[in-house]
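With one protein chain held back, the other chains of the complex are shown just where they sit.
The block that comes next holds subunit A.
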């Protein structure tokens, strides 16, 4: 049985449905990331797990026990907030010990626990400082310490990295991942940053408008998106979504100032080939379109395309071409020698191409 079960949870504020029929399971020691654009309901879902919001219908269970009617403090859940929410009037040690104090733990036991956690997080020298005197990264550590010290069953993180600068964000991301590996804790993590979701999660739930668009491992979400929203939202640069027409076993995309580009498949998915002569949306990640120097995979087709813009990015070069009237980002090797406004040979990896219905945006399999 799963450790955390979110079972058909709905939440509405008056007439507005914020969460619609959400069901997710997390195994013990799992790292679930809730990701989506702002207003998708991810923070509300986290708050209902924490008990800070009451859910309208459905059930949330931890180890099989329904926790819906328990107070937040009785759920044995700890939460790290976006602003860290350190009590400004207390020093770091008191902040970490507050939860234990509220549970009536004697002072010497509390002190021992705080010392232990402070040592693990390397914040021993900060215990006497006030939160106002700490840097962003230190505050983050203290907030994690406050969660860890209670040894809860479940950790909730509400966009904990969004207040940090870019460099620190990457460091703290690693720190959270390390904490997860060291303590084997079960974590539910909310973010709007798809890179955080990919790097941290063992499971990702992509939400939009209070509905789970897709729930799966990072690899599934990335390689096998279930609709155009997930394909577009996850991955940077985003997946290219190109309007195309089905022609038998091939698909055809218009190419600026040239004949249409035709990609012939051994076999198209049935739902795609059934649409002979109709339009579909072709989804292809930038790294599945590469220069001829690289191996594009076994089932690759080479084609010549005109390059509009070249964006060197260090390890790779992003070259932009136009297909089906849309800008298409390709990811080329750094030793590629072409330049803008010239034609270049590109390899399309047919194994990595997915198809979507232009009207509904749903995946065609």
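Note that in this section contacts are C-beta pairs under 8 Å (C-beta built on N, C-alpha and C of every residue); 3 or more make two chains touch, one makes a residue touch a chain; residues count from 1.
By our rule, contacts and distances are computed from a predicted model.
Note on the omitted subunit: UniProt lists it as "Carbohydrate ABC transporter permease", one of the names in "Cell division protein FtsX", "Carbohydrate ABC transporter permease", "NADH-quinone oxidoreductase subunit H" or "Cytochrome c oxidase cbb3-type subunit 3". Residue in contact with the omitted chain (choice from A:102, A:219, A:309 or A:343): A:102.
Taking the complete complex into account, A:89 is the one of A:89, A:182 or A:359 that touches the chain left out. For the options A:3, A:81, A:183 or A:265, the residue in contact with the chain missing from this view is A:81.
The hidden chain makes contact, of the residues A:39, A:58 or A:72, with A:72.
Against the chain not shown here, subunit A presents residues 50, 52, 71-73, 77-79, 81-83, 85, 87-89, 98-99, 102-103, 146.
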